[in-house]
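These notes are about the structure you will find just below.
Every protein chain but one is kept in place in this view of the complex.
By written order: A and B. Residues from 1 in each chain.
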Amino acid sequence: MPASDILPVNQTIGGVSEQLTGIPLHFPARRRWLIAMTIASLLLALFVVSVVALFTRGVGIWGINVPVTWAFAIHNYVWWLGIGHAGTLISALLLLTGSEWRNSLNRFAETMTLFAVVCAGIYPVLHLGRPWYLYWMFPYPATMGVWPQFRSPLEWDIWAVLTYLSVSVLFWYTGLIPDLADARDRAKKRGWQIFFGVASLGWRGSAVHWMRWSQAYRIMAAIAVPLVVSVHSEISLLFAASQIPGWHSTLFPPYFVLGAAFSGFAVVSIIAVALRTMFDLKNLVTERHLDLLGKVLLATGLMTAYGYVFEIFDVLYSGNAHDLQTMIDRLTGAYAWTYWSAVFFNFVVLQALWWRPARRTPWALLLISASVVIGMWLERYMILVTSLYRDFLVSSWSKFTPSFWDWSTYFGTIGLFLVPFLLAIRFIPSISIFETEKTLADEKEAHHG
Amino acid sequence: MADASYGLLAEFRNENELVLAAQSARREGYTSLDAFTPFPVEQLAAPLHFRDTRLPRLGFLGGVFGFVSALAVQAYVSWAYPLNVGGRPLYPFSAYGVVMFELTVLFSVLFLFVGLLYLIKLPRLNYPVFNASRFRLASKDRFFLCIKADDQKFDSNSTAAFLKNAGAVTVELVPS
Partner (left out) sequence: MTKPRQWTSLEELEHDPALQSWVAAEYPAAATLEPVARREFIKLMAASFALAGLTGCEKSPFTTALPYVDQPDAATIGVPRYYATAVTLDGYAQPVLATTYDGRPTKLDGLPGHPVNKGRSDAFMQAAILQLYDPDRAQQPSYRNEPISWQDLVGKFSALRDQWKATQGASVRLLVEPYTSPTLQRQISEWLAEFPKTKIHLHDPTGLQDRRALTAAAYGEPFDLHYRLDRCGTVISFDDDFLGPGPHQVGNAIRWSEARRGEGKPGIHLYCAESIPGATGAMAAMRIAVDASRMSVLADTLAVKIGVKAVAAPGLSKDEALWVSRAADAIRNAPDKALVTSGLGAGRETASRVAQINQAIGAPGRTLAFTKPANDLSSSGSFAALIDDIHSGAVETLVIINSNPAYSAPGALNFSDTMARVACTIHIGQQRDETGSLCTYQLASTHSLESWSDALAVDGTATIIQPTVTPFYDVRTDHQIIEMLLGHGDIAADAPVKETWRARFGDVFEDRWRQALHDGFVAGNSAPVIPQPQNSVEAINADNSGEVDVVFRLDPAVWDGRFSNVGWLQELPKPLTTLTWDNVITVSPGMAKRNGLDNGDHVEVAVNGRSISGPVWILPGQATNTISLALGYGRRRAGRVGDRIGYDAYSIRPVDYPWRARGTILKRDGSSELASTQLHHRLEGFDFVREVTEQHPALPPPPSQASMYPAWPSAKHAWGMVIDLDTCIGCNACVVACTAENNVPVVGKDQVIAGREMHWLRIARYYSGEPETPHSYFQPIPCMQCEDAPCEMGCPVHATTHSPEGVNQMVYNRCIGTRTCSSYCPYKVRRFNFYDYRNAPESPEQAAHNPDVTLRSRGVMEKCTYCTQRIEAAHAAADKEGRDLREGDIITACQSACPTEAIVFGDINDPNSKISKLRRSGRHYALLEELGTRPRTTYLARWNDSPDDTERT
């Protein structure tokens, strides 16, 4: 979109710089932050306890069995990774499309991505029966004389997630360097100056550097976009590559990617609203931003809904008895509640976003986004369990009930996400300063000329 | 004294003034220019004569490297361990595809990042311009043009005068 009034022009770019570097330098919301941090730390502690229990006693502490050999570990893995996708999409895709409104959001969206991917990445490790042999998944001249098996979607996962994590980190840091320099120059205390000075690698904003930087940054963005799409398509192959009814469908890659973006944008909206109030950023994260986020959420949500519809059509069209049985089971079986509550939280609540005020009211957007996050979680649960607990042979039909440790590990990962995220917004500029300044400068330009 | 200096640093209020100043400096025949801005300013490319495509080419190189190495590793495993896995072909290129793509991206980005730091000679924590009293503002809301002392047309007085005329708010001699 053109650089029109996305930001109020009654502010100077210097003011923006002061305001945003001021967040780490003169932290405005100490009390709220401490409360949030306490809760997050407790959750993290819960995570540590759960992992210790897991590693000492084995995956048997979870509710899994045969046939439901995969459950929480994989389904939360998919869920977290999906959330991560929004960050990259916002910063990379919208950068390429020149949508300047993304400049107020991309930084914390990317930060969110990093730690969401970390949470996702830890699950396949916890999931292993013998996690201490994780390294067998990597190609190295093993003394056993055996190498990884590259036909396995699980092997693809490892590479996809690692690549995604590394690329996200590099992309995030590349964009961060100039802001660190800004913070360095605004800092009065020695400690801050050293911290930001070192972190900014001595960036001095030389025009030539800026030009090389732009080359690198834009190419990274151009590569990151297909990467995001590939990663979740590939995750979906973890299921689609099997023959299990309810998984074995060509619909899965787009279905998963859209769902991922959907849940991701929901989390971005939540964070946007939270930071906006926490750090009083109404002048930078404007109602206009919320409005746009709401629209994106609605769009991705409707695309995901299309996935639901087409999945059913697919089954009816193919007429495969096993697929049909699984579908009927999803809609009416023991776990039908997951399907229908997923539909409700994902799509019914979402419809409020057609209404402009709902998009522009922070708390409304917050609630709707929260419902989407829950809904997508239920969807992943539904896809995992309903396909496995009743697959082909009636004689192997079983049931699945999550154990205490399933839940504790899951809530623990939320702590694993929140703690570093809270640290990040505490110690580094959580909104891209120079890009916001640029947007503002362009706008002023447009207004004068 | 002059040769002891790094150059003259002129401060401007906004990017347009900076761009204009840079262009006129170029017209005046100054060649050793640099500018410092809070955010990227595309219009400076022309006056600073910047047309370097090494970085994009590095990125491409990285991509090729990742692509080839991924193919090599996977093909090697199939070659060294010709195991029958579920009756699938020994060289399943469709399956190789995923990892090949991932590594293409990974190495391309790695090359870009390392290449960037290499080309802009960072990290380097000290640099003459940092000694300029108002340079801190370069990262905030001020735009600086620097005419370096190694420019054969450089003369501390005339150049300073020129910059004043070009509309500089302040002009400062930066010691090296």
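Just so it is clear, a residue touches a chain if its C-beta (ideal position, glycine included) is under 8 Å from a C-beta of that chain, and two chains touch if they have at least 3 such contacts.
Note that the structure is a prediction, hence the values are computed from the model and not measured.
Summary of contacts with the chain left out: across A:Leu134, A:Leu316 or A:Ala446, the touching residue is A:Leu134. Checked against the hidden chain, the listed residues A:Pro24, A:Gly84, A:Gly121 or A:Pro153 yield one contact partner: A:Pro153. The residue touching the chain not shown here, chosen from A:Leu20, A:Ile64 or A:Val161, is A:Ile64.
Residue positions on chain B in contact with the hidden chain: 81, 83-89, in rising order. Residue-level contact of chain A with the missing chain is found at 57-60, 63-70, 124, 127-131, 133-134, 136-137, 144, 146-149, 151-155, 158, 241-244, 321, 325, 388, 391-399.
By definition in this document, only the chains that are shown with their structure count from here on.
Rounded to a whole number, the gap between the C-alpha centres of chain A and chain B is 30 angstrom. Residue ranges on chain A touching chain B, taken from their complex, read 12-14, 17-18, 139, 146-151, 155-156, 159-160, 162-163, 166-167, 170-171, 173-174, 178, 181-182, 184-186, 197-198, 201-216, 219-220, 223-224, 226-227, 230, 234, 237, 434-435, 437-438, 441. Of all residues in chain B, only 14-15, 34-42, 44-45, 48, 50, 52, 55-56, 59, 63, 73-74, 77-78, 80-81, 85-86, 88, 92, 95-96, 98-99, 101-103, 105-106, 108-110, 112-113, 115-117, 119-120, 122-127, 129-130, 135-141 touch chain A in the complex they form.
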